[in-house]
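Note sheet for the following structure.
All protein chains but one are shown in place.
Chain nomenclature is as follows: A, B, C, D and E, assigned in order of appearance, with residue numbering initiated at 1 for each chain independently.
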């Protein structure tokens, strides 16, 4: 169920059943010659909604802009500074914790978010950890609501690994991958693009800032050949990966 | 055109034609007994996309969570602190300015965002204004890219006033209005809700924090009767208001 | 009564009678060819003190520097960044709330402050709104002191509109207005300036940063002819507007 | 000359003669049984204006609220957090540096401000110091405007020491001193208060937070007997100390 | 060579030969019944110095306190909030970049630092990435100094894996491991502790805040049996792992 399509009374009723929530987090950044700038946000949203349906779980609003400073050499790419993204995640978690949510499962579409979102979780936990149990703030560990957070990259599920190996082998790469492009083509068939890939498979390697990135990866891809992407592959990936993510969410709730 | 559905090369090509961009900003907050929690984000997105199509303009990612601290007494409502939202708007504008965008037109779905987003614009402008023309930073006023920003509330267009008067008269109110609820019903007909309104028209007034808000407006509405909302009204509103917003965008570009 | 001229014991005694306080907030910025750089701070202070006397209310210290980034193209203008001003307002309100003040009435002399000060109020309220009623912090909504804040622009009172229409008609304008200049001439007759206005009435319009502002409004005025200002007008304005502001303060206390 | 009573054109003309400016910084805090809450701001303003007249120097707006967290146990006392005050000083200095001011002389009325304002100066200097001379920002050390800042406590001038010794001997103390109270009585004769001092001379010592402070210094004074204060003493102090401060300002400009 | 034991002239001379620097980062946190609170800082320092000697590289000051909020349930543990640590890393890198250092190799002793330090690198890179090449700041990508940063966990080198497998097998665990305890015993033989381990091997699992951590891991260890640690093992580990880290540093310089 999408939080955006509920009334507050419906959310209140759901809270009585489960205090978990799924939060999609993506990015707005170049994805090579034929990938969409919204690829990571679209993938996060697609999988979050699929898991939400599979598990009858609530799905919160999508964080559309993530930490993607390295992509800023390509038109249309956007970033939040890490300290900004930490504040966003903190405020969102605190808002929902106000109502009684205490299990936050971020389904992530962008590798560049992982470090910052993980740091944000620590920033949130630190508020509790730095408080004395008996410091006159009355914050006894026993009765305070303490949020629990996790981030799950959809492409690191077992099914995602299996399918990408099967469909693309060594041409999957690590940015603007045919897997992620396929998922977006499945979700937005009207937005399918075609472009020459030259070289067919992009170079691999590490990077620092946006100038460095662009000089190493001139068309934006890393190690991939997204010309292999198709909507039909996207459908297969979504159908195969969703159960993995759903199981991860169930385990998270049960922990 | 949605930025999320472009490739970076398409954005680069568009930039040669126009350096303007439309950014929808909404909120995730209660909208009374039959209004959706995503109402403000949905409305901002609906109008931004409609204007984008009408004007062949680029539409950036939606800011889904806005400044809505006063709604936190109702389950599912979320807020960014004003200082967080200022950082978000600053980072988004700076990211796009990096590529050459310099006219930022925020289409807004939530009154609570206005003060903070306006402050964010000043925070952005201040970076230029506090720099000496000849201070050795080389930042001569003549050649530096200086972003120009505006925020436009869709419900304050003339057509929106006219229609709400015609359709709802004094029952429009100011929060969880039948106008905004209608727009979301038009956009998401499967999410139409029905609920008793008691009293038929909600009380009016001011508020401070979330506890104060809930004590004054127990079901979340202010001054409105959203039972009057319908998808058909929503269609009329979108069709009538879009040209007004499109004209506002054209004026903004021409300023 | 001015807080600055009280002893702490006198403040303690006053708190037993009223927990309201008036806070003047102005700006330090150019006001055209014959207006004083302190105009907005002076006006805020004049009206705050007049209301303080009329209502036997406590008047706190003046915030002399406000948010005025757009004026920095003119010598002597100063600004706080919005995020700085938010921190100032928050710290001032929290300081006074520590003693039991809970009704904060800002009398404002500068339009550029409104958005940022309003955002500051939300930043303050958010601290309460983001707290769970039963989260182990013991912060039950029932017994916590929760500040209530308002900002009142002196020039938006009915009497101010009436007099400016009567005295200056279409030459009032919106920055460096004859009304505000008159108030400062009344308060500081030794500082009356005279200058040619060319053109007689300044151009009108919008602006972004300080370079943009100066290019549109070369002598600093917007839409006004402050050559019409006089100390005698200032006296009339102060006498006419004060009762309006005093009534607004009474309504604020009674809300 | 007070900046607040100048036009921008007058400031521009002055800048051609001197790029120095005097900035009064005070505090809003309890000053014992008969001292005014505004004592430190009043003293800073009195001396800043006197030096301004003596030296034909420009005097900027007063920072009325300083760093006074330790006084918050007494009604009416206010504080900025140190990080807030650092931001205020930075923004004020950067604003004036924008116009060409580069010598900032803070005349200080409150010992509690010294550490924080000194830290603020370092925060300002650090922006230059952390920049590479040839880092592509074009910020060569040779041509960039680099502000120079100093803070001067009026009570630490030689004349102030001499007079306080002569007039009050060991009863001067260190907070709510008869010297500072005298200066405010001279400036605001209508606000002279009288109160029993019990004990005649207050205890001395150190303190941490506001609870600690109040438990050690129950009526707010430290080591002083402000019953000795008088407007006539205030006059003598102002007349004797001003030349010392004026000389300090001249030395600062000449450095 | 330790930066702390150089003169500035020696550093200047070294910079002409290499612009790389090694920075040890540790933590101050509980390490179970027989592990030292300084374990992670000690390990980082030991390896950084060993690599410094092996490669004739400069070694900067140790960051002794890292991100360790989850350990605060045990006496003596300390943490920086993630946002604080980001500021520390940024200031340190910017300081050294001022002199011409541009390759920063953090040798890390604490898993909890990785996400935050990685986010800090992005915060640093973002300053460059968000700047327009031709924005009037003169910051052309070609000539600006742009720092490159990496973080290397000593325990993730191949030799570390091999030795821990050989020496401890499944009793290595993931916190308060016999490997890291051995390294500190080798470095500080006078500080060797002995304690009963009950159970012999600690439980494994995930954790959130400090209360959660302590309830899952009552004596602080995770999955380990540090009773196996010895100074002699420590010597072997240091000797085996240093060449791996040295090679990683060489590769980093050559990238």
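By definition in this document, a residue touches a chain if its C-beta (ideal position, glycine included) is under 8 Å from a C-beta of that chain, and two chains touch if they have at least 3 such contacts.
Source: prediction; values computed, not measured.
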The complex has one chain that is not drawn here; which of the drawn chains does it touch? A, C, D, E
In the full complex, which of D:56, D:209 or D:239 touches the chain missing from this view? D:209
Residue in contact with the excluded chain [from D:118, D:174, D:204 or D:230]: D:118
With the missing chain put back, which residues of subunit A would touch it? List them for me. 129-132, 134-138
On subunit E, the omitted chain is touched by residues 2-9, 11-12, 15, 28, 30-38, 41-42, 60-65, 72, 74-81, 83-84, 87-88, 90-92, 95-96, 98-100, 188, 191, 193, 195, 220
Could you please point out the subunit D residues that touch the chain left off the display? 67, 69-70, 72-73, 79, 81-83, 86, 112, 114-116, 118-123, 125-126, 128-130, 141, 146-149, 206, 208-212, 255
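The rule we apply is simple: only the chains that are shown with their structure count from here on.
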Ordered by label, the neighbours common to subunit A and subunit C are B
Treat touching chains as neighbours and tell me the shortest step distance from subunit A to subunit E. 1
Select the chain at the greatest separation from subunit E, using centres from the mean of Cα atoms. C
Expressed as a multiple of 5 degrees between 0 and 180, the CA superposition of subunit B onto subunit D rotates by 120
Report, in whole Å, the distance between the mean C-alpha point of subunit A and the mean C-alpha point of subunit B. 24
In whole angstrom, the CA-centroid distance of subunit B from subunit E equals 45
Two-or-more-chain contact residues of subunit C, please, as numbers and ranges. 72, 79, 81, 83, 129-130
Once you draw an edge for every pair of touching chains, what topology comes out, line, ring, star, complete or other? other
